[in-house]
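Missing here is one protein chain; the remaining ones are kept as they sit in the complex.
After this line comes chain A, so read on.
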Amino acid sequence: MPSSDYDSACLPDILPLYYRRLFPFSQYYRWLNYGGVQKNYFQNREFSFTLKDDIYVRYQSFTTQNELEKEMQKMNPYKIDIGAIYSHRPNQHNTVKSGTFQALEKELVFDIDMTDYDDVRSCCSAADICPKCWTLMTIAIHILDRALRDDFGFQHLLWVYSGRRGVHCWVCDEAARKLSVAARSAVAEYLSLVKGSDETVKKVVLTDPIHPFIRESLVVVERYFPRYALQDQDVLGRKESVDKVLALTPDDVRKELQQEFQNEKKPEIRWKLLKDEAKRKQGTSKKNQHFEKEIMLQYCYPRLDVNVSKGVNHLLKSPFSVHPKTGRISVPIDLKELETFDPFAVPTISLICEELDRPRTVEEDEKSKETKDKENEKDTAESRKIRDYKRTSLAKYVKYFDQFLDGMARSWKGELLKKSDLQKDF
């Protein structure tokens, strides 16, 4: 699907259109209001906007969905970030006694960025991505999603494509939103296996016994390793890559393999030889016995930025925000279709604005007549808006977002009932 040539120069013209007719405000508000269970939750939420000419404004806050819409349509932000829920309305923070304005709650978030894998991917570097290295994101999502659900017990996870070179995860459970800085940092550390800077050669070291979490993660990695690493990245093909892999093996094993590789050129066989050496090591010595697992993990295991997850007040790019450089919308990712998710098929703002201008088909006209009758009470402008995004490629992503919100809404209902019960008995 053509992304309809996007040029960042066109943003000033199409952003107003996006915010007026396409941005899913009612779903957005439904999310951030969290069912109205806690008072002032939406009102005390910080937003930050990046406007034209890189003007950055923080501590934006809104009292209603309507106010949010009006302000965004007035300012037409290039980027939107979501911050924490504070003790007071962020836009009044200057009036609050110093020291008492504090960040209280926020979703637990994770940011996986492709540039953090530059030392282990050969197809691209820096801001570029391609289908070959996108697999790393697929692996990351599988591993982290499972761990956050099964190990930590979280249920309401929203995975979002960042718009260029990575993915974000928003953990929206109430327990997650209330986590302290120390707890967030502990969760992020638990999920971290790849450690070290440019100066570190071996970034994954496993010791016995191997924790169940690592075992589960290896199951995922092993599933993808042959196609991703051996084929697509060809890590055991070119000499420099082979050397890098062998640098992660124990000295004696490395010499063996270097010899064997002189006669064997096929990557799959080479990998098998490496695994055989590992098995041999496991039988004999206690040290360095898991090097084949360590290699797979160093090449494939998710690399997350702990600092993003730690801070309660950390600002993270909002879902449905536009990425100014690529024009792509930060859309939620439906995990049921994770294997076929293609970041290059994600709609750009230019595309969906163009789709709006398409002449309506006969079908659409009939359908719209039906729904118009149903929605007679609603404001026509709003109902037109509701139908607008549905005509574009954005539709399926908003639908998925709705399903995500439905899942959470069930828990809100329970909370509201509990609260009203409490109010009845003194």
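The rule we apply is simple: a residue touches a chain if its C-beta (ideal position, glycine included) is under 8 Å from a C-beta of that chain, and two chains touch if they have at least 3 such contacts; residues count from 1.
As a convention for this text, contacts and distances are computed from a predicted model.
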Protein name as given in UniProt for the chain not displayed, "DNA primase large subunit", "Phospholipid/glycerol acyltransferase domain-containing protein", "Origin recognition complex subunit 2" or "pyruvate dehydrogenase (acetyl-transferring)": "DNA primase large subunit"
Residue, one of A:Ser8, A:Gln92 or A:Thr200, that touches the chain absent here: A:Thr200
Residue in contact with the excluded chain [from A:Ser87, A:Ser185, A:Gln282 or A:Asn313]: A:Ser185
Residue among A:Glu71, A:Asp116, A:Glu354 or A:Glu415 touching the omitted chain: A:Asp116
On chain A, residues whose C-beta touches the chain left out of the figure: 54, 115-119, 150-154, 175, 179-180, 182-183, 185-187, 189-190, 194-203, 209-215, 303, 305, 307
